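All protein chains of the complex are present and in place, except for one that has been dropped.
Labels run A and B following the written order; every chain starts at residue 1.
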Amino acid sequence: MSEKKEWPLWEVFIRGQHGMSHRHVGSLHASDNEMAMKNARDVYTRRNEGVSIWVVEAKHITASSPSEKGPMFDPAKDKVYRHPTFYDLPDEAGNM
Amino acid sequence: MYAQLVKSTGKNVQSLEEMSPQERAFQERIDRGEKIEPKEWMPDAYRKNLIRQIGQHAHSEVVGQLPEGNWITRAPTLERKANLLAKVQDEAGHGLYLYCAAETLGVSRDELYEMLHSGKMKYSSIFNYPTLTWADMGAVGWLVDGAAIMNQVPLQRTSFGPYARAMVRICKEESFHQRQGFQIMMVMANGTKEQKRMAQDALNRFWGPALMMFGPSDKDSVHSAQSMAWKIKMNTNDELRQKFVDETVPQAEYLGLKVPDDNLKFNEETEHYEFTQPDWDEFYDVLKGNGPCNHERLETRKKAWDEGAWVRDAMMAHAEKKAARKQAAE
Partner (left out) sequence: MNALFEFLLRQGDNVLVLGHRTSEWCGTAPALEEDIALANTALDLIGQTKLWLEYAAEVEGEGRSANDLAFLRDAYDFRNVLMLETPNEDYGRTLMRQFLFDAFQVHWLTALTDSKDSRISEIAMKSVKEAQYHLERSRDTIIALGDGTELSNKKMQAALDYLWPYAREIMLVDDVDEAMHKDGIAPLPSEILAPWDALVKSTMRDAYLTIPDSNFVHKGGRTGQRHTEHLGHMLATMQVLQRSYPGATW
């Protein structure tokens, strides 16, 4: 007999009707991946929200650390040349 | 509200000058409207308060299944049965989302259940009232969900990210609940003599308890200031109660029902209704465990939890065996 053990936590990602990427919608508990998939279907698609589900056990997710927020994300802030609006073009050039 | 009397662990609200640099940076982020995320630094009292508040909110959803669940097997038509079941199912879902939000603060769902069952954590007083006729399904949806929505809509902007996101999902789903209830009331209020009587009786019994849902008056609510500074409480109890009365009284008139308050009157100057405060002695009695259904509600939850233990254990044991078999085969 197993000890009193809580069902692990799973993160649920759903792709909606319109072909967008899977999006994190929430979490749930389940004993294994197959139950997690079914539970995700029952909990998170009751209102016809999705056409595809991913479930990942929460402990397998590697998350960026909040204390490294500066070095992780600040360097991208001044790379404005990655955005289309950085480049001024005359109207005559047409849509680009 | 669903978290009516969350005891604050913080003392008085500190001014920015009194705070440590870390606390000040934290408070300034909240003041700027930034979201606090689970792994970020937060004052211990903020974490503890949130666990209590979200936990209480989650418990309220789950215990809140019971008064309405009481009528699922007696719903008068197939359509009503489906609507009510879908609504009560949503409450289970809302409990689930909220427990998950609380879990990001380092407490497990089982631990939260434990605290509910032992009486260490509370749930909203409203669910300790009985549902006696079918009209109560109308009154609960109209008044109880109406009051809940009033509190939950602003909480979508609360400072703690997982809580705010859970509230967004909950508010989206909950929009049909109050309408479902009001529509039942409409049918009853326009129905037979007996149905009208049930509708009025339901309003009589749920009016006071619904007003209590917002918690004690601001002058008696010692924990509000810190929670509001932290943006885990967005409005004062009295503000929300007033808003609820202002919106609900005309709806009762539309239904042709009488709000059970002889002192109720519209003040032309303030443009608000004046109303009698609910019976606060009764409120504290209910919180202490002396409400009409405290015993039944908690026992039902405990029994469900205890009787489900073998199922939860077996599912887990099977998952472990399956994993072991798979490993052995590789």
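By definition in this document, a residue touches a chain if its C-beta (ideal position, glycine included) is under 8 Å from a C-beta of that chain, and two chains touch if they have at least 3 such contacts.
Fair warning: this is a prediction, and the values are worked out from it, not measured in the lab.
Engineer: Where the complex has a chain not shown, which of B:Y2, B:Y99, B:W142 or B:W230 is the residue touching it?
Structural biologist: B:Y99
Engineer: So one chain is hidden, and I want to know which residue out of B:M19, B:V153, B:V168 or B:A317 touches that hidden chain in the complete assembly.
Structural biologist: Touching the chain that is not displayed is residue B:A317.
Engineer: Determine and list the chain A residues touching the chain excluded from the picture.
Structural biologist: With respect to the unshown chain, the touching residues of chain A are 1-2, 7, 28-31, 34-35, 38-39, 41-43, 46.
Engineer: If the hidden chain were put back, which residues of chain B would touch it?
Structural biologist: 62, 65-66, 69, 72-82, 85-86, 88-89, 92-93, 95-96, 99, 134, 184, 187, 191-192, 194-195, 300, 303-304, 307-319, 321-322
What we mean here is this: only the chains that are shown with their structure count from here on.
Engineer: Can you name the residues of chain A that touch chain B in the complex?
Structural biologist: Where chain A meets chain B, its residues are 1-2, 4-7, 9, 25-29, 31-32, 35, 43, 46-47, 63, 65-66.
Engineer: In their shared complex, at which residues does chain B touch chain A?
Structural biologist: Residues 37, 39-41, 89, 93, 96-97, 100, 103, 108-110, 165-166, 169, 173, 309, 312-313, 315-320, 322-323 of chain B touch chain A in their complex.
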